[in-house]
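Every protein chain but one is kept in place in this view of the complex.
All chains are identified by letter, namely A, B and C, in their written order; residue positions are counted from 1 within each chain.
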Amino acid sequence: MDFQLSDDQRALRSGMRDLLGAVFDRDRMRAAVERGGALDRSLWRELGAAGFFALRLPEEAGGVGLGLPEAVLLFEEAGRALLPGPLVATHLAAGLVKGAAEGEAVVTAAEGGGRPVADLGGADAVLVGGGAGVVEGERLEVLTGEVLEAFVAGAVPVRSMDPLTPLHRVEGRWEGAGASEAYPGALRREGALLSAAEQLGSATRTTEMAVQHAGSREQFGSLIGSFQAVKHLCADMLARTEPARSAVYAAAVTGDPVEIAAAKLLADEAAVRNARDCLQIHGGMGFTWEADVHLHLKRAWLRAARWLTAAEAEELLAADLGPVRPLYSGSAALG
Amino acid sequence: MDFQLSDDQRALRSGMRDLLGAVFDRDRMRAAVERGGALDRSLWRELGAAGFFALRLPEEAGGVGLGLPEAVLLFEEAGRALLPGPLVATHLAAGLVKGAAEGEAVVTAAEGGGRPVADLGGADAVLVGGGAGVVEGERLEVLTGEVLEAFVAGAVPVRSMDPLTPLHRVEGRWEGAGASEAYPGALRREGALLSAAEQLGSATRTTEMAVQHAGSREQFGSLIGSFQAVKHLCADMLARTEPARSAVYAAAVTGDPVEIAAAKLLADEAAVRNARDCLQIHGGMGFTWEADVHLHLKRAWLRAARWLTAAEAEELLAADLGPVRPLYSGSAALG
Amino acid sequence: MDLAYTEAEEEFRGRLREWLAGVLPSLPPKPSPDDWPARRAYDTTWQRMLYDAGYAGLHWPEDAGGRGATPTQHLIFLEETERAGAPYVGANFVGLLHAGPTVAAEGTAEQRARWLPPVLRGDEIWCQGFSEPDAGSDLAALRTRAVRDGDDYVVSGSKIWTSHAEVADWCELLVRTDPEAPKHRGISWLAMPMDAPGITVRPLRTLAGSTEFAEVFLDEVRVPVRNRVGAENDGWRVTMVTLSFERGTAFVGEVVACRRTLEALAAEARRNGRWDDPVLRRRLGRLNAEFRALWRLTQANVSESERTGGVPGIGGSVFKLRYSGVRQDLYEAAAEVLGGVDAFDLDREWTLDRLSSLSYTIAAGTSQIQRNIVAERILGLPKGR
Partner (left out) sequence: MDLAYTEAEEEFRGRLREWLAGVLPSLPPKPSPDDWPARRAYDTTWQRMLYDAGYAGLHWPEDAGGRGATPTQHLIFLEETERAGAPYVGANFVGLLHAGPTVAAEGTAEQRARWLPPVLRGDEIWCQGFSEPDAGSDLAALRTRAVRDGDDYVVSGSKIWTSHAEVADWCELLVRTDPEAPKHRGISWLAMPMDAPGITVRPLRTLAGSTEFAEVFLDEVRVPVRNRVGAENDGWRVTMVTLSFERGTAFVGEVVACRRTLEALAAEARRNGRWDDPVLRRRLGRLNAEFRALWRLTQANVSESERTGGVPGIGGSVFKLRYSGVRQDLYEAAAEVLGGVDAFDLDREWTLDRLSSLSYTIAAGTSQIQRNIVAERILGLPKGR
């Protein structure tokens, strides 16, 4: 039983970290903040060239031919770096929307149900369900061209709390024209999992930031990291991150919907609460625009409201505790 | 605006503390634990003689003629001292059941709805609603004599978690004979408030126990109370107790059902969580039978399940946030 | 213990309500949050109205130009103005509630005559120069230096978290006058005119995107020695004394505001259907209990202060500890009530409030510091470690 990253996976992850360090360092991140998260097409193409979107397409379709575990590692790095843009939707659209895999097309998703629609301005395509959105609809539609224009015209831009994510409000059901055969349930699950991976990366990063600050800031003649109150906040951050990590990685391996729900629930909580604790440890400085911690918190809140909310995940996980479910499911036992 | 105890109220409280110190010191409390909380009739009569049960009866009816605020102070002391027996029900029965006011009769209450019935063995009377209990029924019945015997015969004793409170299970609805005119809603509210007062006393006491232990136990070469982790647990205990205290006292003054719900909710939480934290601070010693902390915790859990549960209180408090409720109710403004 | 208001208190409340009902409709519209001069004008206009009606400096002693009101009257004043939607104390905060009381308690007759009347009339506003970037929670570790040069102090250093710095006339400034003394014993309190040369104000953007605060850089700013309140190096005590003016009323307006917000949340949840979710509904019910209790605790603290004539005993830190957490919970619940995209729309008031609420467990003593205070000063646990 092997639940450790392989050497290839480690290499993939560090390659992604190196790439982001080169094309999206802190200066570029803060520049993206100042322009309100408006998309950087050249960055998008660089991600495409690196295989970020085509990662799970089969090699014969021009993809990298890897799986969800590898995708999760890349999205974890994206979350840690606060990489903006509709990463999840474009990744899901690779193979569905021309140019998505290469980073030429920017694809976002309308999940329906009053949820925020991110990065709609300038998107080349939008994934919606046949009904109210990817989440609620039963069939998947890809909106482009004039249909997309009509959709965008009906959407209302909002002043987004997250400066890295422009948002629109989309109300009512979308009565589109053509519909593909794809079943959006799988997309929704994968979207939830990849978001969870981003949350995991963010939770890891805010833990590091908190520890770094606690180990360098002095108050009352001591490093604040020597105070138990601060120490214990940091310890609890790690105790949120590591179970979430195991849940996310396992869900990526099994693809099981219930495991994905667990992963999203715990990763959302880890990202949000770790960002809160990181802010608390930073004190007044954490309350400033200049500190990055608020960017993690706002993004974490936003991701928690997308793809699969806590209420939905908990109900799914409760339903799984059914009386007729066999204790063993195949030889993997606790599965 | 006066929200301080009067001199008379302070005197009443310290009188009660002195009385309990004399008739129910720690040795007697532990003796009561060893006999499973079985009632001590002579203690009961001493409480009666001191006016504990007759406190709110008018003087012309042989009572002390005081009000809910004074009753709350006495029950707070009872909670702090872990005084056993159906104190709340007998107090409520003063004037309804012969001998209750004097401490000659022992009266308990069957609240219905599957709730635990305490101290049924040896009770001289039981208050039940016309339906399933004081809580659920619409009319109040007082069971005595043969009717009581039949009721007791239908009840099943359980092995009680709280060694100071014998419990019975009573199932189904009680189809009694005669019914008084009294409306049990008021009894239920007063029962909830007096229980909340007991919880407040318990929460105060476990805070003191935690502080006392933290200030005398050494570990790693220091008093454990000098560690922030312990200090902050103690601070949070006080930050639970004091708002609960204000809520309980205010509810006693106003008698308002919504304030009583707030008082019960917060006092239950303070009692339970303070007992938990007190146990944690005591470490292994807190896990032993010899330490008193488990007696507070078990009692606090039990009281939280009686008269008004958290779920019920929260729904009541939510209903109070109605759209048509006027902002001002009379001159007391936020009332 | 009866919670009833006296006849005199009821009369005071009645007159105040009547006055508020009369004047509030005549107020100009609120200025934009980023227009500091307009905000100053709006706030000081309100202060002048209070002054003319006899409500200015309600809780100040009469010999300082105040009304010498009881803590209960002050509570009623704060409760009623908040309920009526009257303007906040805003730009007058430091003058009325901190610097003014300090001058009233510790200033000379000349100082009182110079600084107090303009505060009461709304003619001058003050800002606060206490916090420093490197001091943080450890306020007494401040490093801004003041060196005596003839009749002046020459002050250099920097301050942070200063509200209304751009439009203030005066700054109550804590400076280090003796760097050799133990940290609490080398501090002095100065009134610094904000138009003195050498002062640079730089707006400090918060995570909510606003510029509610500023950094203030001081480069050899000359402050006359006669502007010092209290003895040299006695500034820490001078500052602490002021806190006794508050007498349990510090959070009256905020608790009233929270209860109004909670009612509004319930109304919105009933409107948009989220009321049907028992998890959310019970959460709102619990918040109702919390804020009711905090209101009662406020009354208890004020009542205790009225009886003892001093600061409430276990009141302040215990209150703040609980209140900051619960108020953050309120805005978490608000995000649930809004739900979906609305919870991320900065044009929704609660969304901004949610961001602002993040400071409650940090500002004016973090919750960690409050717990230390409660544990050591109230519960008597040993210091250290």
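The criterion applied here is as follows: contacts are C-beta pairs under 8 Å (C-beta built on N, C-alpha and C of every residue); 3 or more make two chains touch, one makes a residue touch a chain.
All values reported here derive from a predicted model rather than from experimental measurement.
Touched by the hidden chain within the whole complex are the displayed chains A, B, C. Only one of B:Gly85, B:Gly225 or B:Gly286 touches the absent chain when the whole complex is considered: B:Gly286. Check B:Asp40, B:Asp119, B:Glu141 or B:Asp162 against the missing chain and you find that the one touching it is B:Asp162. Within the whole complex, the absent chain has one touching residue among A:Val23, A:Leu96, A:Ala250 or A:Met285, and that is A:Ala250. For chain B, the list of residues touching the undisplayed chain reads 113-117, 158-163, 167-169, 217, 219-220, 227-230, 276, 279-280, 283-291, 293-294, 297, 301-302, 305, 311.
Chain A meets the missing chain through residues 1-6, 9, 69, 207, 211, 214-215, 222-223, 225-228, 230-232, 234-236, 238-240, 242-247, 249-250, 253-254, 258-259, 261-263, 265-266, 311, 313-323, 325, 327-328, 331-334. Think of the hidden chain as still there; on chain C it touches residues 277-279, 282, 384-385.
By definition in this document, only the chains that are shown with their structure count from here on.
In terms of Cα centroid distance from the overall Cα mean, chain C ranks first. More C-beta pairs touch across one of A-C and B-C than the other; that pair is B-C. Rounded to a whole number, the gap between the C-alpha centres of chain B and chain C is 39 angstrom. Shown for chain C are the residues in touch with two or more other chains, namely 368, 371, 385. The set of chain A residues touching two or more other chains comprises 227-229.
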